[in-house]
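For this depiction, one protein chain was excluded, whereas all remaining protein chains were kept in their positions.
And now, chain A:
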Amino acid sequence: MAVEERDAHTGYLTTGHEWNGITELNRPVPKIIWLFLLSTFAFAFLWWVLMPAWPLGATYTRGLLGVDQRARLADDLAVAAARRADWMAEIEAKPVEAIRADPALMRLARESGRTLFADNCGVCHGATGGGGPGYPSLVDGAWLWGGDAKTVAETIRVGINSDHAESRVGQMLAFGRDGILERQAISDVVSFVRSLSDAPLAPAEKTGAAAGATIFADNCAACHGEDGRGSTDVGAPDLTDGSWIYGGDRPSIFASVDRGRQGEMPAWEARLTPVQRKLLTVYVLDLGAKQ
């Protein structure tokens, strides 16, 4: 033990220790390591001098550059805001229809509206507004509450069945669950509803549809209208246009009538600024118009 040996391959002596066959060469630390080590130290030291770095009791060394991450962020946000300022001001000032008539402004609105929509509304309405089961399409031109600028803006502000004090309230009653209609009556009215949008009916459905017509007039017309074209006063959808929120196949319609529906659209007043909401209104109207 503790016999230094010369390693034939490198020519260095070992440290003289041996652990189960392992030995170590007694070789100095290569110069380049010291060099690198010192340069990282120098870098660190420089950074400490320039930036906020070391605590001093209740305060800290501020650094020669006077950088503060909070101030930096505020600056960055201000720069971005400045870039948006002129056209956002225009959006704010002009009426929606005037904006929509201005191609240059619309280009900007589409560009910024797209990400705003995808980030806030896309989870429910789909990134391109196409909707999905339970969430209405905003591009099909069919509106629950109305498709004019004022109405859409209001829907976005207060939401539907949301926790906003002025929320729109729309409810499809649970005719089956709450015992308002018998199963057979529901079945018939479902057949009738399907006939409204000219869905291909099975023979059994055709007979049911005749009986369903009166049930519809008695129970449904108040909200969905005599002709089933819906009412934007109570947010009842048009049942004749072939576009469906919850599905137009028989089981889905049956489920709508049997257990009722009450879709929830959050209110955005507290989360988005008035300009952002106006931008979204423009964007949503534009989506609807494209079809």
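The rule is simple: contacts are C-beta pairs under 8 Å (C-beta built on N, C-alpha and C of every residue); 3 or more make two chains touch, one makes a residue touch a chain; residues count from 1.
Keep this in mind: contacts and distances are computed from a predicted model.
A.B. asks: For the chain that's not shown, choose its UniProt protein name out of "cytochrome-c oxidase", "Putative ABC transport system permease protein", "ABC transporter ATP-binding protein" or "Acetolactate synthase small subunit".
C.D. replies: "cytochrome-c oxidase"
A.B. asks: Of A:108, A:185 or A:257, which residue touches the hidden chain?
C.D. replies: Going through A:108, A:185 or A:257 one by one, A:108 is the residue touching the chain not shown.
A.B. asks: Looking at the whole complex, which of A:118, A:211 or A:272 touches the chain that is not displayed?
C.D. replies: A:118
A.B. asks: Touching the hidden chain in the full complex, which residues of chain A are there? Just list them.
C.D. replies: Against the left-out chain, chain A lists 1-2, 7, 9-10, 14-15, 17, 19-30, 33, 36-37, 40-41, 43-44, 47-48, 51-55, 60-61, 63, 67-69, 80-85, 87, 108, 111-112, 114-119, 122, 127.
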